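Note that one protein chain is taken out, while the other chains of the complex remain in position.
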Amino acid sequence: MDILITGLLLGGTYALIAMGLNLQYGMARIMNLANGEMLVAGGFAAFWLYNAGQVSPLLTVFLVAPLAFALNWLIYRVMLLPLVRRAKSRGQLEVDSILATFGLSFVAVGLMLMAFGGDYFSYSYLARPVSFLGDTYALNRMVAFLAAVVICGALYLWLERSRAGMSIRAIAVAPESARLVGIDVPRLAAIAFALGGAVTAAGGALISSFLTLDASTGVVFTLKALIIVIMGGVGDVRGTIVAALLLGVMETFVAALIDPGLTLAAAYLLFILILLFRPQGLFGQRTT
Amino acid sequence: MTGQELRALILSTLALAAAAALPALGSSYWLTMGVTIAMYTVLATSWALFSGPTHYISLATAAFFGVGTYTTAIGIELLPYWTLLPIAAALGAVMAALVGFATLRLSGVYFVIFTLGLAEFVRQIITWVQNLTGQKGLYVLTDLTEKHIYWQLLGLAALVYLAGWLIARSRLGFALRIIGDDEEVARHVGIDTALAKIVLFMVPGAVAAVAGAMLAPRYIYIEPSLAFTPMLSFQVVIMALLGGTGRLWGAVVGVIPFTLLWEAISASFPNQTTLLLGVAFLVIVYLLPRGFVGLLEDARRRLGGGGW
């Protein structure tokens, strides 16, 4: 029981990160393999602010999110839009954006190594036990989970209800028709990409309150976020959340019952099963 | 055999003979560099055989390589060394076929992610098994020296070039050119595109595993984090793309300068190799989309005065 809840708590934060990637891949159509580095950068900011001025990671979110938004917007306009424009086919854009974002990812790791060194970073924020349904859990995990729920919920409402949100969903489904009804596709794709980066960085700030990060862990989170997005269905918000919770629970089970060194292997096994049996995602319609 | 093919054959034989004479220089530094360059030539050329025509980016090199390394590490106690190389090749090919079966029917993004995770997956499993059995690593003790490893790798390189040449002349090679041009047309003229890609992917799988098996005696002590280093996959991608995947000889044009640059950077700025890797990716995408081969061909076209 406590494994289940710990898993769900972890899954909630995963949902936030995967949601960021889903905005970038599902809506802006860029597979951003530097996503994990944005998360680590968010985590570093939280670490640094907490150590320098005891700033709560919850407050850091409000600082990190707009910064990450601006940075990702710039990355999209300066680096990725030219690739979108020169691509003759979807396949070519895919290859180009994979290579370019890999490049970005390594550059980001290199810069963070230069600035912070290769050490592990962790700090002790709200590291108190609390009891819930008869078991005890770390308070920081609960708080991070609640914050993730609030952010995910706000994002979901924004996508469902607001005009900009609906336009972004429109470009995800049918970019050509979206252009015809007067939606400025490059502008909205940039916003979706930037928003995705902001959400991921916020997730990083939250996750740093209970996980240890170092400059080169980003790729692990990228991999997990990708697995969640594909499992949940590209562009599917509800699917992403369910898949994230599933992954969180499964990892926690494997870590508790078999070996903590196998968490990524477990996630990967789940990924293989999805690819073999439901490549369109858990809730996706099978199309040809 | 046409005149052009004969010339290429003579040139490559001469190049191979010259490369084989490297140990005669007596410099252990250059012999070490020779091993590294030969290893990356083998890996990058076989990588490009698959990724050039299909445009799928494989990051599985480290996984195949590691499986090959472990084939030697585990098998050396039981079997003669020479029998381990074909075993490694078979294991690599089977693993590549399984990966291909799971992913090559799907879009390229799935393939990248899958291969990215593969090395880590195998590494975690092996570590876990070793923890269960209470082992940390394995010793590979042979009387093979650096020189022998170098010659073996050269032989493997010759095989890879031969395979590339044969594939280009085969039905499979023609099918791949069609797939590279237009996969929809390929399917509609009767090509089983998924099967063609799976068969082709078995080539780099087998080659990387054999390369790993050959290098195991050099490491002497094998542990998972050494055998499955993810950096290897990325370096291979960069070298192959830097050289250019359009020609069989393209990869080696990328391997030599990048290996020298990599050695220089890691000697003077050991912490900046990640940054170098990132910059190299960006250079390829934004400045050299067709690699050095593309540059050379453009230059030749300008000098030759048009035509294709």
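Each chain gets a letter, A and B, in the order it is written, and its residues are counted from 1.
Just so we're on the same page, a residue touches a chain if its C-beta (ideal position, glycine included) is under 8 Å from a C-beta of that chain, and two chains touch if they have at least 3 such contacts.
Keep this in mind: contacts and distances are computed from a predicted model.
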Name of the absent chain as recorded in UniProt (options "DNA polymerase-3 subunit epsilon", "ABC-type xenobiotic transporter", "Ion-translocating oxidoreductase complex subunit G" or "Branched-chain amino acid transport system ATP-binding protein"): "Branched-chain amino acid transport system ATP-binding protein"
Identified contact with the non-displayed chain, of B:Ile178, B:Ala251, B:Leu277 or B:Val293: B:Ile178
Touching the absent chain when the full complex is considered, from B:Ala18, B:Leu132 or B:Val189: B:Val189
Chain not shown, touching residues in chain B: 171, 174-175, 177-178, 180-182, 184-193, 308
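The definition used in the following text is that only the chains that are shown with their structure count from here on.
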Chain centre separation in whole Å, for chain B relative to chain A (CA means): 32
Contact footprint of chain B on chain A as seen in their complex: 25, 31, 33, 82-83, 91-92, 94-96, 98-100, 102-111, 113-114, 118, 216, 219, 223, 226-227, 230, 258-259, 261-262, 264-265, 268-269, 271-272, 275-276, 279
Chain A partner contacts - residues on chain B that touch it in the complex: 55, 57, 102-103, 105-110, 112-114, 116-118, 120-121, 124-125, 127-128, 131, 230, 234, 241, 271-272, 274-282, 284-286, 289
